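Quick one: this structure, given as structure tokens, is what I'll be asking you about.
What you see is the complex with one protein chain gone and the rest in place.
Letters A, B, C and D mark the chains in the order given here, with residues in each chain numbered from 1 onward.
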Amino acid sequence: MGKKLFLLLNKAAVRRILIFIAFLVLLALAYTAYKAFGQALDDRQRDWWFIGSFFPRTDDRNMPPILDILSEFGKSPRIGGETYISQLFSGALFTLREAFVAFVVGSIVGLVLAVLLAQSKLAERGVMPWVIVSQTIPLIAITPLVVLWGQANLDFLPWEWKTWMSVSVIASYLTFFPVAVNGVRGLLSPSSEHLELMQSYGASRVSILWKIRFPASLPFLFTAFKLAATAAVVGAIVGEISTGVSGGQGLGKLIFEFARTYAAAPERLYLGVIGAGITGLFAFGLIVLVEKTILNSTGQQIRE
Amino acid sequence: MGKKLFLLLNKAAVRRILIFIAFLVLLALAYTAYKAFGQALDDRQRDWWFIGSFFPRTDDRNMPPILDILSEFGKSPRIGGETYISQLFSGALFTLREAFVAFVVGSIVGLVLAVLLAQSKLAERGVMPWVIVSQTIPLIAITPLVVLWGQANLDFLPWEWKTWMSVSVIASYLTFFPVAVNGVRGLLSPSSEHLELMQSYGASRVSILWKIRFPASLPFLFTAFKLAATAAVVGAIVGEISTGVSGGQGLGKLIFEFARTYAAAPERLYLGVIGAGITGLFAFGLIVLVEKTILNSTGQQIRE
Amino acid sequence: MEVVSISNLSKIFNTGKDNEVEALREIDLTVTKGEFIALIGPSGCGKSTMLRLIGGLIPITSGELSVNGKTPTKAREERDYGMAFQSAGLLEWRTARKNIELPLELMGWSKAERIKRANEMLELVQLGEFARSRPAELSGGMQQRVAIGRALSFNPALLLMDEPFGALDEMTREHMQDQLLDICHKTESTVIFVTHSIPEAVFLSTRVVVMSPRPGQISSIVETNLRAGDNTADNTKIRNDERFYKKVTEVREALYGK
Amino acid sequence: MEVVSISNLSKIFNTGKDNEVEALREIDLTVTKGEFIALIGPSGCGKSTMLRLIGGLIPITSGELSVNGKTPTKAREERDYGMAFQSAGLLEWRTARKNIELPLELMGWSKAERIKRANEMLELVQLGEFARSRPAELSGGMQQRVAIGRALSFNPALLLMDEPFGALDEMTREHMQDQLLDICHKTESTVIFVTHSIPEAVFLSTRVVVMSPRPGQISSIVETNLRAGDNTADNTKIRNDERFYKKVTEVREALYGK
Partner (left out) sequence: NHNDDSASGNCDKVDKVKLQLQWFTQAQFAGYYAAVEQGYYSDLCLDVEILQGAVEIVPITVLTTGGADFAISWVPKVFGPIEGGSDVVNIAQVFERSGTLQVSFKDSNINSVSDLDGKRVGNWGFGNEFELLAGLKKNNLDPDSDVQLTQQAFDMSALLNRDIDAAQAMIYNEYAQVLEAINPDTSQLYTADDLNIIDWNDEGTAMLQDAIWADKSKLESDSNYRDIATRFVEGSLEGWIWCRDNPTPCVEVVLKNAPTLGRSHQTWQLNEINGLIWPSSNDVSVMNINLANQTARVATEEDIVESNPGSDWYRTDIAEAATKNLKDKGHDVRGLSWQKATVTLLEGGK
């Protein structure tokens, strides 16, 4: 498996990354071209038709030049301080740890729920509404509880409770939902042909779950894991912001800082956005890699 | 179709709602029982094992009695003011309008993206990363932009731009993602058998999309729509909190208010949570209803 | 010993809806241990439905049906059946061998035993080389053979087979017929076997049950029993025997009228 | 006029991987307009693969292949084909009639024409009553007949059929054979038809192409042409004709050796 993963990384992943970079360059060009176009217009008639109002303003405050954004990476908040790129890098690592825990916890909870919901119509009807309700409650209503709870002395745990774990709890709250919903769909996806086959063997529910429903749901689950991995990263970022995690500098904290000083240094918010984006892509990419490896080995790959 | 919908409502929906209520009552009983148990413990030894730290406190501040919560509905924030239930009701309507617009806009964007992504590996590799990146950017980084954009004079629009539409834009940002991801999965789900059949007829890409990929993706899309409807409601609530809406009071604003005064009146936050939950369920229920009607008529129903 | 006993069995699909279909009407049939029943009848007359009823996969509408003195559901749970469906129904994420191992896994065989048996079965269906292929890489007939291997792998007491040899060429088909008979005699299985081939029905069976078009009813039962209990009988001889041709004609007349 | 011309065609699956399969080796075949080619050979010898190659659904590994002087892909895009696959491949969300209408929709027929033709086809495959049933509610044979109706509905110039009658009983099969011949003669279609039934191959075809086991090669071609261009020939007579039996024996010998 290790070797397989590596091989995939070598071929498909490299191609993938190259395409991504090509699109990145295209995007940067489009950004610059749009900015130049807007500025040319500015010089003549700013309010011409709707360019003035509908599209983002093109001045350097609202659309800092690409080079400014890039060079900002090497700068630091104060003379001799840590550069932004190194701050972002350690921030991303910090946030990824939170996201990873959130992903694992959320996926497990989501899977358990999916299995429960897939059991019977009654279970689905009784439990599904609560899953929905849980998602409709905005994080702002639960963060205080989670934070308090994290601050209480969870002494009985074999490990010490850290504030970042509260962030993971919050992020996992966003994570389990797509896994549960797509998971149910996947667990119910086997054809009646396969289910009847299993029934004809007098297979137990557990066997059917394990040998039919679970493998058949893999393509669905990986889609869900993609959603969940992304949700875990953004949940960790948002969680950091809303709990104001101390004792560490995650991406969320950085982005919050950057957003607050947007007026002064718009480039920095772009740094934050780029940092968050790359972190999200990294998480997503990991899932894609695992998906390719597993689905290739079970022949359930839908493309490539 | 109208009649069919109505019939479904009559039978399945009523049963569904009854089951939901049964579970609701169960939950309320469990809540009360836990509270009673916790209080009994309190009287003896509060810090016994981990009840004291791990589980929520059971006093009336942290777990207001069910009856207090229920009776709070009929109260109002100030003497002679509008009752909470009526505030919640109009707040829910307000938020549902935002969510509806967000759902429609997000679903359309998501579908378009899904079709694009399903076209080719190149498209998927080039575009998918951006979709992911878009989701990893926390709302905090985009709300300033959306709000500014909304504040600019969008005179060319045939309708007047209202702040709630900015909220819809933010919510649709959460909505399109599950539709795009599940949509691609669905569009790629047809068996090679069906695709070869279409190829043998020399069918165009558009025909294949329309006659095979789209119908085959319906079960996936409805799953996505369920996620999207929930996301639209929570996105609208969060959007209201993070950007504010003038000229109306949505659920988000109410919940935020309630959360801030939690210490003084904990029951209220529960009102908000219940309000948000019911609104989310309503949106979800609508999708389920449409799903049942359509998938029943195409025979793609997976359960029931 | 009665293995399957059916009396006055009817099956109606979509009762009360506008697409109601009466699939089976008043079926009476008793199958005793060791019998090989061939079920024959025009397309859509209810043969598959009958197998699915006996297998306890769909509920009966009216009448009585018991398998080894139990309800079909009970019998199913006690693993009395081996079924081969009309379509192969392989698990696409498992290799050919792993597909054959499926029932063995469920019955708790050890890994070594499973592999041994699966390999035997693959040889039996002449697919030894394709053990590691996935269903999508096999031809239609090869898939069907894997499914047969799977149904036979665990020596079920009651075999329900729905046109298992439909996609095979004559030669392979004859080979499979011989193998099936061999296994059934060895394990004393009872078999209910749907086929469209009259010679196949006559060659394999002890009795041929002939069904009439929708609503499916048993129009006649032809005693064939060319082996008359002698399991060592030479198959080639039987296929060229005059009694064989006579029985084929008899069944054809029962089916289509003179 | 050459409709299909194949020379030195080979097909290898999974080239270079450890599950490499040589499906076809050095095939040469020319089919002229109006011919009815029956393709026969043991399970897994590459018959379906051949049809899929001719239909332009999979790429060839080496050799040459042209259809109506064009590449298969081109011919496919110009709608020269009607295909009936080994498995019915109906769209499960469409009713039987709507399934038959599918190719007609793609070819831009009007709604009224489509319904008319679909109903004719349903009558032809004896499923008039089941127009509004969904595939899941049809028996195996009924599904196959819907697929045949679908393939014939738009009078394609070149019909590629993969064991289309495999799941039908004798009587229905003979009916379908007669109908197929009728349609083909009327519309002057060219047909390549895979079957496991030697009598069916002989009865229908002008030539029987016999293939040998993997790697699939053409071992011999038997000229049958029992009708000798006479489309009004009485089918029952042909089926009972001595020439028919002789040809059957000839093909059997070509297939399995003496």
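Going forward, a residue touches a chain if its C-beta (ideal position, glycine included) is under 8 Å from a C-beta of that chain, and two chains touch if they have at least 3 such contacts.
Since this is a predicted model, take the numbers as computed values, not measurements.
Could you list, sorted by label, every displayed chain in contact with the chain left out?
A, B
Among B:R213, B:K253 or B:K292, which one touches the chain that has been omitted from the display?
Answer from the full complex: B:K253 touches the omitted chain.
Looking at A:V131, A:M198 or A:A259, which residue reaches the missing chain?
Answering carefully, the residue with contact to the hidden chain is A:A259.
Which chain A residues would touch the chain omitted from the figure, given the whole complex?
So the residues of chain A touching the unseen chain are 57, 61-62, 78, 140, 143-144, 147-148, 151-152, 163, 243-246, 256, 259-265.
Contact with the hidden chain only, please: which chain B residues?
57, 59-62, 76-79, 81-82, 87, 139-140, 143-144, 147-148, 151, 240-244, 246, 249, 253-254, 256-257, 259-266, 268
To be clear about the criterion, only the chains that are shown with their structure count from here on.
Identify the chain pair joined by the greatest number of C-beta pairs in contact.
After tallying contacts for each pair, the winner is A-B.
Distance between chain C and chain D based on Cα centroids, please, to the nearest Å.
Distance between chain centres, rounded to whole Å: 28 Å.
Indicate the whole-number Å distance between the mean C-alpha point of chain A and the mean C-alpha point of chain D.
Going by mean C-alpha positions, chain A sits 51 Å from chain D.
Where in chain D do residues touch two or more other chains at once?
In chain D, residues 87, 136 touch at least two other chains, as defined above.
Can you list the chain B residues in contact with two or more other chains?
Touching at least two other chains: none.
When you draw the chains as points and link the ones that touch, which shape shows up: line, ring, star, complete, or other?
Basically the chains close up into a ring.
For this entry, which pairs of chains touch?
Chain pairs that touch: A-B, A-C, B-D, C-D.
Can you list the chain A residues touching chain B in their complex?
15-16, 19-20, 22-23, 27, 49-50, 52-54, 56, 121-122, 124-127, 129-130, 132-133, 135-141, 144-145, 149, 152-156, 177-178, 181-182, 185, 188-189, 219-220, 223, 226-227, 230-231, 233-234, 237-238, 241, 252, 255-256, 258-259, 262, 269, 272-273, 276-277, 279-281, 284, 302-304
Would you mind writing out the residues of chain D in touch with chain B in their complex?
Contact set of chain D toward chain B: 52, 55-57, 76-79, 81-83, 85, 87, 89, 91-93, 102-103, 105-107, 134, 136, 160.
Tell me, which parts of chain C touch chain D in their complex?
Where chain C meets chain D, its residues are 13-14, 19, 21, 40-44, 47-49, 86-87, 132-133, 137-142, 145, 162-163, 166-173, 196, 198, 252, 255-256.
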